[in-house]
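Please find one structure pasted underneath; my questions will follow.
Note that one protein chain is taken out, while the other chains of the complex remain in position.
Going by the order they are written in, the chains are A and B; count residues from 1 in each one.
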Amino acid sequence: MSFYLVTYTILFLVVALIVFIELVAHQVIFKTGRMQRIFGHPLLRYSLRRIGSALISVLLAIIVTFFLIRATVDIDQLCLTTQFSTAFQKLPPAVVEARCDIFREQMGFNGGPFEQLMNFLYDIMPIPKTLCQSTNLLVDGVYYNSVQDCRFFLFDLGQIYSETVADLTHGPVYVIDYIGEKMMVSFPVGILAAVVQIVLGYPLGMLMAKRKDGVVDKIGKAYIISIDAIPGVAYYYIWMSIFVALFALPARYDVNNFLSWLPPVLTIGLTGMAGIALWVRRYMIDEFNSDYVKFARAKGLTEGRITRIHVFRNAIVPLVRTIPSAILGALLGSFYIERIYQINGIGDMLINANNAHDFFAVQGIVIVTALISIVSYLLGDIVTAIADPRISFTE
Amino acid sequence: MENEKETVISVRNLNVKFLSHGKKVHVIRDVSLDVYKGETLAIVGESGSGKSVFTKTFTGMLDANGYIDGGSVIIDGVDVSKFKKSKEWYGIRGKKIATIFQDPMTSLNPLLSIGYQISEVLRIHHGLSKKEAKEEAIKLLERVKIPNARKRYDDYPFQYSGGMRQRVVIAIALACRPEILICDEPTTALDVTVQTQILDLIKELQQEYNWTIIFITHDLGVVAKVADRIAVMYGGQIVEVGTAEDVFYRPAHPYTWALLSSLPQLGSKEEPLLYIKGNPPTFGDEIIGDAFAPRNEYAMRIDYILDPPMTKISDTHSAKTWLLDKNAPKVKKPSIIRNLRERMEIAAKELQKELGDYYE
Partner (left out) sequence: MNKEPKKVTSPKRMSKTELEAVYMSEHHDNASLMNYLKEQHDKKYRRKKDAPPFVEPKGQVKNEDEILVKLRDVRIAFKRGNTERVVIEHLNLDIKKGEILGLVGESGSGKTTIGRAIIRINPVSGGVIAYNNIPISGKINRTLERAIKTKIQMVFQDPSASLNERANVDYIVSEGLRAFHLYENEEDRLNKVTEMLEKVGLMPEHLKRYPHEFSGGQRQRIGIARCMIMGPELVIADEPISALDVSIRAQVLNLIKQFQQENNMTVLFIAHDLSVVRYISDRIAVINSGKIVELCDANRLFEAPLHPYTKALLSAVPIPDPRIESKKKIVVYSPDMHHYTEDDMPDFYEIEPNHFVRANKEELERYKKDLEVLNKYNEQMKEELKSKKDTKKGGGKK
């Protein structure tokens, strides 16, 4: 009961805040003064609106995914393969039909498409609810759902039903929990890789721009071109062989052994760094040639200051947009890298789920990916708006 | 008189070359010039005449592919043409010489507030604290007549109009507290009415701070308004130099004649405007003899063979043309130049109705 109370209160507060901000922004209440300055700030309203429209895009993406998956999945076939052991698939049709009805209901395939969609949306909407799922019990080659497992949900993405995706022996596994679990595996590697990219990429680009056509620039250019020219997958294997064969680092990822972290982190970091350095260099060279840098020089500023305050700042404005997506993208990991170094992260899960036709798992990953990319796009816009005073938050 | 003037910049036989696609291009060809303290020297020329490049050598701001190839630029007894490192320039750039550029739209950093860009200079050059710098910057903004200076301190350049931005640029130049101000076509991108205001402001500040101003422009109207002395540049050389009166009322070089007679202000409806035929030499053209010869109605055979010497006409006035040679035939200046003053007066009277009383 208290769950409901808390979540409903929070939802109510969020709605109230949005209404309040809109009222202040339209100068209905608090026409002047500090409240106006804080809550009427255009950035706040801009962000709200963007979040609103982002949520709508997420919803649309979810609906599209929903129908796509319905269109590709043959539910009867799925019922046969997952609900009956191979030997018992030729049971009397009535038994099969009865069992499959239950399965269909579990999977949300009952009723017309509109009803299905509504049920599905109710499940994934952030409305507090208690859902009961049943666990399969294997009796005489037929899985029976007997154990009721009720749980409180805010979002429900369904249950995993394929054993190749998750271990189902200890009770039902919910997609939302499982994705969270897998993210925690992908995230440390991904975030470290993002940091390596940024920490190496930006200074390299800066150095290359500052001494254009110098030694660093030439080496850097050669590196960037070679990364660009060779396909990504091939490059990953080249890195792997360098790390493993040359530096004798472990080829298999193991959470507890830090040395084994290095190959995946460096593989992503060193590859991604090239792209960042390329853009930083390009933007910085543009800025170096701009009139205001000449004017700053005429003002008598030192070269170091010009580079730091005037050139670098301006050059990264178009690039800060990518930082949120780099950080949030780390949650999802990289499919190739996870395959190569055998990291059991999201990428690994997606491949397994796809092979096992576990469509709740696939659907869950697609929705989470869409959410993350839309949120990171939104954050990118907000960060750019903060960095660049020329962008106005009003229409 | 002449000896009393204090020279602040002394250029002798300066040559500047550019490396372009592996070729050496001679851009400034053997130029000598003195800049005196407190004067306004206008450098006049078409685009491509090298006037901007010439003044860039005073502050070491030549483009990366340009270099000084012989000659000297002496500022305060130091030959700056021998400077190699950018560090050496720090004592001159922004301290002794400030520069204002042509396009106010692009000379300010779009991402930094106006206030920051002014106070930055004050903090770095004069060691003011952040607070002091802010107060001083607001004073400077008020000095260049920006209304509501305190309120606009935190504004960004995109919130300013072109004229206002040029005022901010001037305020930044003021913040440098320089002795010499180089104005590189500061009003070309502005409306005529705004241009007048900016020129008046520069003149006013010059009197207050006793600046020496080097004014680069292609517009003789602007020159007449601001200049004490004029140097006319063509094809990387100074072809005529003298006081404003010398150049406007007693021009000696055919190029100056042509420039003066092609002003649209002087045109009357009945006859087509006069103009200089042909095109100015572009960088990369090899110049033999007088650079202006191919476009010069008065060109003689020698003009195509030998570079004319700088000939002194009076103490203040000299020109680089064979016409002043003692063996040269006497030429009549074009009629428009002969009655230039008269034409000007007519033009002035037409433009300035209220000013009828100002003329004797």
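Heads up, the rule we're going with is that contacts are C-beta pairs under 8 Å (C-beta built on N, C-alpha and C of every residue); 3 or more make two chains touch, one makes a residue touch a chain.
Nothing here was measured: the structure is a model prediction, and the numbers come from that model.
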Checklist entry - Given the contact definition stated above, which residue among B:G22, B:P264 or B:P329 touches the chain not shown here? => result B:P264
Item to check | Candidate in contact with the missing chain, chosen from B:S10, B:T106 or B:T196 | outcome: B:T196
Item to check | Option touching the unshown chain, where B:D63, B:E245 or B:D325 are the choices | outcome: B:E245
Item to check | Positions on chain B contacted by the hidden chain, ascending | outcome: 46-48, 161-162, 191-196, 200, 218-225, 227, 244-245, 248, 258-260, 262-269, 272-276, 279-280, 282, 340-342, 344-356, 358
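We take it that only the chains that are shown with their structure count from here on.
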Checklist entry - Using CA atom averages as chain centres, what separation in Å is found between chain A and chain B? => result 58
Checklist entry - Which bits of chain B are touching chain A when the two form their complex? => result 59, 61, 86, 90, 92-95, 98-99, 101, 103, 106-113, 120-121, 124-125, 156, 158, 169, 172, 176
Checklist entry - For the complex, which residues does chain A have touching chain B? => result 290-292, 294-303, 305, 309-310, 313-314, 317, 387-390
